[in-house]
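All protein chains but one are shown in place.
Chains here go by letter, A and B, matching the order in which they are written, and residues are numbered from 1 within each.
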Amino acid sequence: MQETTEENWAASVDTDSSRHDPLDRTALRDQRNFLVISAIGLVVLVVAPLVVSDFYVSLLTEILIFGLLVSGVNLLLGYTGLVSLGHAAFMGIGAYTTAIGTSLLDFPVWAMMICSVLASFLIAYGVGILSVRTKGVQFLLITLAFGEMFHAIAEKSRVTGGDDGMTNIPRIDLEFLGLDADHDRVFYFFVLACFVIAMAVLRRVVVSPFGRVLVGIRENEKRMLAVGYTAFPYKALAFAISATLGGLAGSLWVQHGFFVNPHLMTWQMSGEALLMVIIGGSQAFFGPLLGAAFYVLTKDFLSDLTEAYLLFFGLLFVLVVAFFHGGLAGFAATLARRMRRGSAKQEGDQ
Amino acid sequence: MTFFLFNLLNGLQLSMLIFLMAIGLTVIFGLMDILNLAHGAFYMIGAYFGYVVFQATGSFWISLAIAPLLPLVLGFLLQYFVLQPLIDRGRSAHLDMALLTFGLLFFVIGLIDFIFFETLGLTFMSIDKPAGLDSYINIGTFYPSYRLFIIAVGFAVALLVWVVLERTVIGAVVRAGVDDREMVRAMGVNVYFVFAAVFALGCGLAGLAGVVAGAELSIDINMGVQILIPTLVVVVLGGLGSVKGCFYGAMIVGMTETLSQAYVPALALFATYMLLAAMLVFRPQGFFGRAPKTV
Partner (left out) sequence: MSQLRVSNISKSFGALRVIDTFDLNLSAGDRHAVIGPNGAGKTTLFNMISGWIPPDTGTIEIEGLDVTGHPPEKITQSGLARSFQKNTLFDGLTVAESLRLAVQAHSPVRFNFFQPARRFGGLQQRAHEIARQMELEDVFENEVRTLSYGQKRQLEVGLALACEPKILLLDEPAAGTSPAERATLVRLLTTLPDNMTLLLVEHDMDVVFGVCTQITVLNYGRVVASGTPEEVRADPEVRAAYLGESAGHGEA
């Protein structure tokens, strides 16, 4: 008698759990989409430099470097809901760390790349601890002020050439692979490798429990506190991770152009990073990369016509903020959905 | 001693210029919850239009009287026909408005660059100081009379703003609105008109600052951004939405920038930011801002 009850109980639990599948289908679907898009994107990024002219290889390199920076910005903007207007400073910190270490102190480039990443992480963590105490507009203003402070340091510092900056920065030494990074195509693939690794790491962060907390903070920080999260360390760490991507981007940027100057750290640069994120789409993982591509290519196209490209980007920015919150990525997703529905309908008709 | 006096006046002059900018920004924020990053653009529009009027008429005074009207009107149109409808359509006011006006700043910079530099080939321009204000006055040290004029304008505007806010009906509405936005909405005044009027006046003051600055500093493409940064620092220091904080904040920033430049040049660029960081640690809501309401 006793036994049968227990059996029944076990059976009921069993059916229960199969009926209420603990699988998180949304996350699985998202992961599948991510893998498909990454695979397609990777093929494009590997093939493209082999078929385009040298000039476009250089532009592609720029797209990847900005893609790193703005994917970092988006960890704050799109995932955590914090708008930073000082992120160019961390790109600058990465850039100057590499530049100083290689050209003034003669350290190898690979070592300085690691230092750049660490330096931007640590400094950003410090800045983050101070700034994430605020939010919304205050946060925007505080990050702006910190960004300007680092910009001012770069302008004033005499060892780094002040306003003129530093030139003749070496690129990474790839001789152990029998390659010469001074060739733009080789360097492109090196940047692509860094990009893929960094984006894989970022992806892990975004889909982790930590990443979900960031989204919760974006949606409703008050409720996050109410269910027992201490939001502060999450935000500070998000700030640091996001700036670290900028630091890596900066380190690659000096190698790409062989030089660095304080202009890299202006708040215009931070603003343009926001522009890329918003135009590309802040709600999608690869949205910022799309934005970077759009920005670099359009700017190149426009600068043949006029130097006043800000006229165009400013207007576009306004329109996207006002009317198309999803940006390019959101637009593409809507289009894909509509096409899928369209083709499904056609099949149904037949 | 005279060196000190000289720098003190320079600091006061800078404070007043920043104050003209910051007062509009902070009242607009307090009343409408819009951080108008395009404020720097209205400053530029004032300066460039001032230059155009000056070229056409040859008179500083006409330019001073007419040029601020353009940013004033543009500000009204922007708030009444663009920003407010977007807010009403459910755009979360706060950050979207900051981003949108930020894009607008870029747009205006690009537009001015296109018109004045690419089309007309002008880079650094200035408005001539008017007769009587173009020399030096002996006040123990020889001091440019135009800078004294800037100080006077600043104080006059501060006084005027104070009188309007404290002594007039529209001032009462605005003060009530800064304290409690919902209340103004409930009061049944034509809120949107008041909003747009205040927005316009703020932009007009920014334009005024632009014209005034155009005769002392140079008119160039970076001027809007250059003034916007210390303005934002002032607004944060004083507490977003606080008029009193704005005045003291402008004093603190103007003086800190000028005096550090004169006495500890190595620190000049950081002094303000260090101040800002210190305040953040101890009083994130600003010196005169209230702690944010919870629940």
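By our rule, a residue touches a chain if its C-beta (ideal position, glycine included) is under 8 Å from a C-beta of that chain, and two chains touch if they have at least 3 such contacts.
Small disclaimer: the values here were computed from a predicted structure and weren't measured.
*Asks:* Specify the residue from the set A:D24, A:D54 or A:D164 that touches the hidden chain.
*Replies:* Of the listed residues, the one touching the omitted chain is A:D24.
*Asks:* Have a look at A:L122, A:L192, A:V207 or A:A332 and name the one touching the chain we're not showing.
*Replies:* A:V207
*Asks:* One chain is left out of this view; which of A:V215, A:L315 or A:A332 touches it in the full complex?
*Replies:* If we include the chain that is not displayed, A:V215 is the one touching it.
*Asks:* Hey, which subunit A residues sit against the chain that's not shown?
*Replies:* Residues in contact with the chain left out: 17, 20, 22-28, 31, 204-205, 207-213, 215-216, 218-220, 222-231, 237.
Criterion: only the chains that are shown with their structure count from here on.
*Asks:* Where on subunit A does subunit B make contact in their complex?
*Replies:* Listed in rising order, the residues of subunit A that touch subunit B are 81, 83, 130-131, 133-134, 136-138, 140-142, 144-146, 148-149, 152-153, 155-156, 222, 267-268, 271, 274-275, 278, 306-318, 321-322.
*Asks:* With touch defined as at the start, can you tell me which subunit B residues reach subunit A in the complex?
*Replies:* 29, 35, 86, 91, 94-96, 98-100, 102-111, 113-114, 117-118, 225, 229, 232-233, 235-236, 240, 266, 269-270, 272-273, 276-277, 280-281, 284, 294-295
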